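Working notes for the structure below.
Not every chain of the complex is shown here; the ones you see sit where they belong.
Note that the chains are named A and B in the order they appear, and that numbering of residues resets to 1 at the start of each chain.
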Amino acid sequence: MIVTMVPECTDEQVGRVISHLREFGYQTHTLVGAGPTVIGATGRGVSDELIDQIGGLDGVSLANRSMQPYMLAQRAARPAGSRVPVGEDAQVVIGAGDLTVMSGTCSVENREITLEVARAVRAHGGQMLRGGAFKPRTSPYSFQGLGEEGLQILAEARAETGLPIVTEVMEPEQVELIAEYADMLQIGSRNMANFPLLRRVATSGKPILLKRGFSATVNEWLMSAEYILAGGNDQVVLCERGIRAFDTSTRFTLDLNAVPLVKQLTHLPIIVDPSHGVGIRELVPQMALAGVAAGADGLMVEIHPDPDSALSDGDQTITLDAWERMMASVSAVRDAVQGSMGLAVVA
Amino acid sequence: MIVTMVPECTDEQVGRVISHLREFGYQTHTLVGAGPTVIGATGRGVSDELIDQIGGLDGVSLANRSMQPYMLAQRAARPAGSRVPVGEDAQVVIGAGDLTVMSGTCSVENREITLEVARAVRAHGGQMLRGGAFKPRTSPYSFQGLGEEGLQILAEARAETGLPIVTEVMEPEQVELIAEYADMLQIGSRNMANFPLLRRVATSGKPILLKRGFSATVNEWLMSAEYILAGGNDQVVLCERGIRAFDTSTRFTLDLNAVPLVKQLTHLPIIVDPSHGVGIRELVPQMALAGVAAGADGLMVEIHPDPDSALSDGDQTITLDAWERMMASVSAVRDAVQGSMGLAVVA
C-alpha cells in the first residue's frame, strides 16, 4: 500500500498513519523531502476496507494499492511529479518544467580547461557543471581521474561561475569526501546495481543523479531508485544514457522510449545523456534534440575545448562552439514541445 | 570505386565510363533514376591514377574509392541526398526537406474504416495512406489480412482522397499484383533479408519502403537497400521501426541513433515508425516528436477510429483525435528543428 500525505500534514498525522499500519502488521517506509510525504507499507495483502480506513485519516491525501514493486518511486505516490532542488538556495530545480542542461568535460583534466568550460556553460545557458574526478575505467592502465584535486578544481569553477557541480561517486567510502565538494552525486551506469553504494548515498543529504545501467531494464532501474528513496533520500533524478544492444555501429543505443515510459511509471525527473548514448561526436547534438522532444527534463552533454586531446571519451565529446549552437536548437525544440504538453495523456 | 555523373550527363558519357571500367577488369553496377546516375565498380583494387583518369572523363562529377560495402547506397555516391517521388505526378517527394507523414490502420479491415481513416489523414496534414492487405503474423491462426480485397479498398480510398498508398509485399509472387494497386511497396521488418523479394521489388518500377529488420545492424540494412539499388531501382526509403533489445517493458526499442547515423552513411531518405518502435499507445506521439527531432524525413504512424477493436496491433495504435493533436506538435517540432539545420555538420 502507498499513502501520500497532504503537503501541509503534521508529523503527528504521519505518525498516526505509521502506527495504524504497524498495528495491522505492516512494515513501513517513509519518504520525506522536497515533495509530499509518502508512506509505503509492505509485508501483507491489502483489503479495500483498510485502504478506506487509512484514506480517511487526517492529513492523508491518497491511499492506494501499490501497483509496482518500486513502491515509493511509483507515479501514484506523487502524481504531480517530484522536483529536485540542487545547489545552495536551490538555485536549480530539476523537474519543475524548464530544461536543466549539465555540461562539462568527461574527466576533470586541469584547472584551465575546467574554468574555460565552466565559463562557456554559464555564458550559453547551461545550468550545471559536470566533470569526473574519480573515473571508472575498463582498463587498470587508463587514466583514473585526478581524485580530490579534481574536486577542488570543480569547486573553484563553481565559486567563479556559480554553477552547481555534479560528479561521480564510485564507492561507499568516497561519499563523505565527495559530498563535501559536490552539489549532486552521480551514480554511474556500472554502479546502478551497486546496492551498498546506493544505501550510502541515500544518507548523504545530497541530490542523486542515477544513471541507468547500460543493461538494466526500466524496472531494475526504478528498483535502484527505490533503494535511495527507501534509504530516506527523495532527491533522485534519473538519467538515460544508452543501453547495450547488438549493433556496435554506435557506442550504445540511446533508449528514448524510456523517457515517456519513465514519466508514466514514476514521479522522478529524468534527463538524457546523448554523449554516452550515441558515442559519436557528430551525432550528439541531433540526439540531444531528440531527447528534449521525447520529454526529458534535462540533458547531460560532454564538451571540451579540444575533444581530440581529451583524456577520456573524446570521440563522443563536442566542442564549445558546437555546444553553443546546439543550445540554440535545444531552446527552440523545448519551446515547440512545451507548446504541445499533455500529448501522452491524450493519446 | 564509385563514380557519380553530372545531372545532365548523356547515355553516351555513362557508356564510356562503363566501358573504361570494364576494360580494366571491373564489374560495373549502374544506378539510374530520380537523382544523378551513379556507377559502382567492384572486383579489384583501385589506384589513384585510375580515379584521376575516370574523374577526368566527360560527364563525371565525382570519382572516389568506395568506403563502404554498400557501394551505391553510400552517401558519397549522391552527396546531396536522394529524393524519392511517390504517386501519380510525384505528388509526394520524400527527402525533399519537408516531412512526409504516412498513416492508416495496421491491417485494412473494411471499406468504412479505411475511408474514415483516409479522410482524417487528408484533413490533418498526412501525405500518404498506409494499410496492410497481406499481413505477416507470428501465429498461423491469427487474421492474415484481406488480400486483394484489401488492395481494392485502399485504391478506393486513394481515389477519394488523392493520398498515395503504401502497403506491404511479403513474397516475390505477390509483387506484380500489389504493384498494380500500390504507389509504394513496403518490405516489412521480417523480410529485410529476404533477398529474392528484394531482387524482385527492384524491378517493380515502384518506390520501396525498406523497414529495418528488428535485429539488423545498420550495415546489414544498407546492404539490403543495396540489393534494390543494384537491381536497378533508386527509389528506396528507409524506415527505422525499433530493434529488439533485452528490455521488454516496451515492445521494441526505437533506435533513433540510427537516424542521424544513416544520414551520414547513405543518400537515402529515412522515416521513423514510432508505433512499432515503442508498441504502447500512450507513448507513440511523444516518440513521433523525438523521431522528427532526430532528423527523420517522415513518420509512419498507425491510427484507428477505435484502437481497442483493431484486428491487429491495437495496443500501439492511436485514435484519430490523438493523431490530429500529434500532427500539430509534429509541425511545431519540425519547424524548430529545421531552424537549426546543419547541426550535425558543425559538431
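Just so we're on the same page, contacts are C-beta pairs under 8 Å (C-beta built on N, C-alpha and C of every residue); 3 or more make two chains touch, one makes a residue touch a chain.
All of these numbers come straight from a predicted model, not from anything done at the bench.
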Which total copy number does the whole complex reach if 2 copies are given here? 4
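Assume only the chains that are shown with their structure count from here on.
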Nearest whole angstrom, what separates the Cα centre of chain A from the Cα centre of chain B? 37
Chain A touches which residues of chain B in the complex? 215, 217-219, 243, 245-250, 253-261, 264, 277-278, 280-287, 289-295, 318-319, 321-322, 325-326, 328-329, 332-333, 335-337, 339-340, 343-347
